[in-house]
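The chains shown are only part of the set, and none of them has been moved.
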Amino acid sequence: MTSSDYTRFDGRAVDELRPVRITRGFTTNPAGSVLVEFGNTRVMCTASVSEGVPRFKRDSGEGWLTAEYAMLPSATAERMPREALKGKVKGRTHEISRLIGRSLRAAVDLRALGENTVNIDCDVLQADGGTRTASITGAYVALADALAVLQQRGVVPGEPLLDPVAAVSVGVIDGVPCLDLPYPEDSRADVDMNVVMTAEGRFVEIQGTGEHAEFSRSELNELLDLAEGGLYDLVDLQRAALDAGLGEAVTLGEWN
Amino acid sequence: MTSSDYTRFDGRAVDELRPVRITRGFTTNPAGSVLVEFGNTRVMCTASVSEGVPRFKRDSGEGWLTAEYAMLPSATAERMPREALKGKVKGRTHEISRLIGRSLRAAVDLRALGENTVNIDCDVLQADGGTRTASITGAYVALADALAVLQQRGVVPGEPLLDPVAAVSVGVIDGVPCLDLPYPEDSRADVDMNVVMTAEGRFVEIQGTGEHAEFSRSELNELLDLAEGGLYDLVDLQRAALDAGLGEAVTLGEWN
Amino acid sequence: MTSSDYTRFDGRAVDELRPVRITRGFTTNPAGSVLVEFGNTRVMCTASVSEGVPRFKRDSGEGWLTAEYAMLPSATAERMPREALKGKVKGRTHEISRLIGRSLRAAVDLRALGENTVNIDCDVLQADGGTRTASITGAYVALADALAVLQQRGVVPGEPLLDPVAAVSVGVIDGVPCLDLPYPEDSRADVDMNVVMTAEGRFVEIQGTGEHAEFSRSELNELLDLAEGGLYDLVDLQRAALDAGLGEAVTLGEWN
C-alpha cells in the first residue's frame, strides 16, 4: 500500500496537520500566555521572566531559559494521580520539560537577554497526542510576548528573540509514515518521532523511537520530509498569531 | 461611615458579587468539566468517577468523594514554584482540598452513589481572590454532570445528586463588611470568611479568620447576612447552568 | 428534647467543660513549657524564641510567631504511623498547625516583639478530642512565659504579650448543642465547631463544619453562646495559671 492510498481514522491525509489554533493573551498574569490547540490537544503555555540567573550562569553576562511541563490530572481519558501528591515527578515529565527547555533556548539570544531568566510553563488541559510538540510550538509565541514586554520595560540589553522554533510529531502507523499523530495513532505507532526545527529549516532536536519496530534509513528520511512540511506551516501560523491581536484566535485548517 | 456609602476599588456595592460565569463541557475527557469564573478568578473544575472506594469505606455499601485543589504556577501575579518539583504540597493546598471535599460531600447521597468514588479536581488557571469558593461553586456543576453520566450508564444504585451547594467569601475591609473579595481586597482584609451553604440556606462550613483584627458577634452577623444574599444568587446560577447546554456559558452580572 | 434534659455519656451538662488543668514549667529547656489537660486530652505546649525572622518579614521591624502541632504515635487508642517515617505530613496536621499559629499571633504585638521569632510546639501526648483547642489554650500560657523571659533578658523592644486567647470546641450531638466534645462525642457529632476568642470576647477564628448534617443560623447562634461561656472560664484559668508558680498545677472543675 502506498502512503497516498492510506486512510487515517480521522480522514486526514498522511501529510496533513490536525486543525491548529493559537490564542494569545489567554490569561493576564504572566508576561506571555498562550492557549495552543492541535485538534483536541490543548496546552496553556506561559512565559514569565524574573531577574537574575541560576548559579551556573551567574556573572556570565548571559540569561537563561527553563521550562516545566505538566499534565492536569483530568487531562487524559483516564484520570492520572497528581504528581505533587505522590511527591515524585515521573521520568516522562522530566524528559519533556528538558526537551521544551532545550528547544526554546534555540529561540533566544541568551547574551541579548542579559542576566534574566525566562520560565516557560506548559500545562496540558486536555491530552490527545502530541502534547510536547504542541507545547513547544505554543511556547514560542508566549516567549515572544514576554520578551516584547521586557523590551518595552527597557530591561534587556539587546534583541533576545530569534526566529521561530516549532515542533511536530511524525510516526509510522500500519507501515505508513504519517504527520501529527493524535492519541489513537500514537498509542499504536511502530515508530514515533518528534522533530523540532527553526524557521530556516535547521533541526534543533530529533527524537525517534522504535519501541514496537525499528526503522530503516529510508523510513527516517520519509518521516523527516513529512515533518519539514508540517513545520513550515506551523512557523507561518506562529508568525500570523504574533501579527494578530491579543485574545484573537488564529487558526490553521478546518475547525468545526 | 455606613456600608452603603463605602466605595469599593472596583465600583461594586458592598453586597454585590463580581460577574460570575459557568461554562459546562470545558474539556471532554472527564465526566464533568466546568470552567467557573468570578471576575478574573478562573478555575477548571472536573469530576471523574472510578469504581471502588478507599479502604476505610470498603464494604460499607457507600461511595466516597474526594477533592484536590491546585494552582498552576503561572496563575498568580508573581509565578509560584511548582509543588510537584519541590516534592512538598503546601499546608494551604491541603487545607483547601479538604474544604472542597467536605463541602461537596454535602451534595452527594453516598449511599445512593454505591461503592464508587468521585474525584473532584479544581485547578486554578488564574487567581484573583476567592479561588476556593469559586472552586466549590463550579465543582457542584461538574459533579452534577458526572453523576448524570453515571446514571445514564446505570452504574449507580440510586439518585446520588442532592440540592446545590455553593460558596462565597466575605470580609471586613476598612471596617466595612463586603461580599466576594478579589485579591486586592482579600490581601488587606481585617477579617476573611468563607461560607458554604446549601440551596435551603443551611450551612455546610463557616471559616472565619481575623488575622489582622478580631471580630465581634455583630460583625459576624453582618458578614453572614451578606454571604447568604450572594449564595442564593449563586445557587440560581448553578441551576441555570445545568438547564443550559454543554459548552454554553451562563453568566450573572455585567461582563465586558 | 430540650438541651437541659440531655444526658451526656460522661454525665456533664451541655454547657459544662471537662475538668481542665494547666501546669507551667513542665520541661525546662524551652523558654515556656506547659502541660495542658482537658479531661484525658493531654498536650505539651512549648514556646521557644530565636533571633531573626523568616524572609518575608525581614527588615519589617516586626517579629513572627509560627506553630507546629503533632500527635505522638501512641497518643490515640489505635497507634498511628509516624509522619516523619512516612515522609509526609498529613493535611490535618498542617491545617491545625496553621490554625494554632494564626490564633496565637492574635496574642502578640509583633512590632513590640522586634525581629524575633517565637516557635510554638504542641505535641499531643494523649488524645481524647479537642486537641487543637487545648493546644491553643495551653500555648498562650507557654507564650506568656517565653515572652517574660525575653523581657527579662532585655531582648525585646516593647511589651509584646497581649490579652489571653483561648479556644474551645462545640458541636451538635443527637441534635443537641454541647460544649467541649471528647472523642466519643466528637466522632459522631453532626456539626463540629472550633471557636477561638480573646479575653474581650472578640473572635479570632470560627471554624464550623457540618460533615454529617448542615446547621441553621439559629443552631450556629446556640453553639456560639455555649462557646463564649466556656471561653470566659478558660481565660480566667489561664490568668490563674500565670499568677501561680512554675510547676504548680492550676485546675478548673472536678478532677479525681
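Per-chain residue numbering starts at 1, and chain names A, B and C are given in the order in which the chains are listed.
Keep in mind that, in the parts below, contacts are C-beta pairs under 8 Å (C-beta built on N, C-alpha and C of every residue); 3 or more make two chains touch, one makes a residue touch a chain.
Because the structure is a prediction, the values reported are computed rather than measured.
What's in place is 3 chains of the same protein, and the file's complete complex has 6 copies in all.
As a convention for this text, only the chains that are shown with their structure count from here on.
Taking the mean of all protein Cα atoms as the centre, the chain whose own Cα mean lies nearest is B. Rotating subunit B by 180 degrees superposes its CA atoms on those of subunit C, with the angle stated to the nearest 5.
For subunit C, the chain with the farthest CA centroid is A. Subunit A and subunit B have centres, each the mean of its CA atoms, that are 33 Å apart. Computed centre separation for the pair subunit A/subunit C is 52 angstrom, with centres defined by C-alpha atoms. Touching two or more other chains at once is no residue of subunit C. Residues of subunit B that touch subunit C in their complex: 90-92, 94-95, 97-98, 102, 105-106, 198, 200-211, 214-217, 220, 224.
Considering their complex, residues 27-30, 33, 40, 42, 44, 46, 48, 50, 68, 70, 72-77, 79, 82-85, 87-89, 93, 119, 121, 123, 125-127 of subunit B touch subunit A.
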